[in-house]
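Of the protein chains in this complex, one is absent; all others appear in place.
So, chain A:
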Amino acid sequence: MEFIQSVCPGCCINCGLYIVRSGEEIKVDYRKRSPVNEGKLCKFGVDLSRYYAKERPEPTVDGKEVDLETAIGEAAERLKMASSAETGFLCMGNSTNEEILAFKRLAESFGIENIDCTLSKHIISTPEDLKPTLSVGVPFKSIEEADRIILISINPSLQYPLLLRRVIRAEKKGAEVVMLNPAESESLELEGAVVISEITQKTDPMLIKMILEAGKDARSICFMKPHANLTGAMLLGFYGVDISEKVKLGEIRSLFLLDPVPGDMDDLLSDLDLLIVQAGMKTRVSEVADITIPSPRFFEREGTVVNIEGRVLPVGGTSRAGVESLLKIMGGEMDFEDVRRGVWEVLGVDGANEDLIAITQGRR
């Protein structure tokens, strides 16, 4: 029985848990020491061993299994040949900070400016001073201590169950909790409230704009996110263009996907000139890729994520393979430690510390 301290990859809360390994068998156990969730998990976290049991991809080039070095070498060659203006790098927020920064450096090394974490369209349309509000949310303790909580187009019990208990605790202390559907509300009165909503690729940009404008007097605004490290991706600056839109318009012909999940542009992927996928599990997307580069399962990775509260959390594993594959495609000028230092520098932290709210919005 090996107890590995890890975090859940299911959403931006990043609940702490143990992965218990006995030989090949993987189980999940409750980590009551985690300051994020105190050992409590939602259904996804409880069933995480099934998620990790999914088949892992083999390294492939044009549908044929090859060794990892061949796949990496072929990815480097084909990226060199591709037009940088027509190439995009899309990270879906299911990767560590270190992988995301290595991915960004890789894009830069090929002169590629089309980078996206699926939320670029929201970020680039937001005024500079409000951008931090989109990334990090608020410490859960401050939700518990709120006098007024406004939930806009979000149902925590269904979407983010581990947020629910914080809201209930506030309510038991006397907080007013309001669930708002903007479509049915004439105006948003958010003064002094802790505002909680969600930002996804499919969120109406007008809703984000409305919340940010009406929320200038709010005590804090927290945009929950559906993937494990979208917060980290945003903080590391992994955004620029709406790649999904560009693929639909045919303006992106080559695409590199980091840890993809099935999405609404999947049908278009097979029409691309080049599709490279680096992932820890086999999906429909990795199956149609021209080049597939396997990476470790999430809990096996050495690296960090930033949770919605602003904690920099270690993922718990020891494998650097995902970062190293990306650095090899780049030409091997950087190593893992360089990337790690880069992450600390961009995030402005000294290292991972689950007990510390290291990154804040700078709001009240």
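Observations, loosely collected:
To be clear about the criterion, a residue touches a chain if its C-beta (ideal position, glycine included) is under 8 Å from a C-beta of that chain, and two chains touch if they have at least 3 such contacts; residues count from 1.
Keep in mind that, in the parts below, contacts and distances are computed from a predicted model.
One chain of the complex is hidden; its UniProt record names it "Formate dehydrogenase subunit beta", one of "Formate dehydrogenase subunit beta", "ABC transporter", "Phosphonate-transporting ATPase" or "Exosome complex exonuclease Rrp41".
Considering the full assembly, A:162 is the residue among A:26, A:162, A:308 or A:321 that touches the omitted chain.
The chain omitted from view is touched by exactly one of A:30, A:110 or A:344, namely A:30.
Only one residue from A:40, A:78, A:246 or A:340 touches the chain missing from this view: A:40.
With the whole complex as reference, residues 1, 3, 18, 30-35, 37-43, 45-46, 157, 161-162, 164-165, 168-169, 355 of chain A touch the missing chain.
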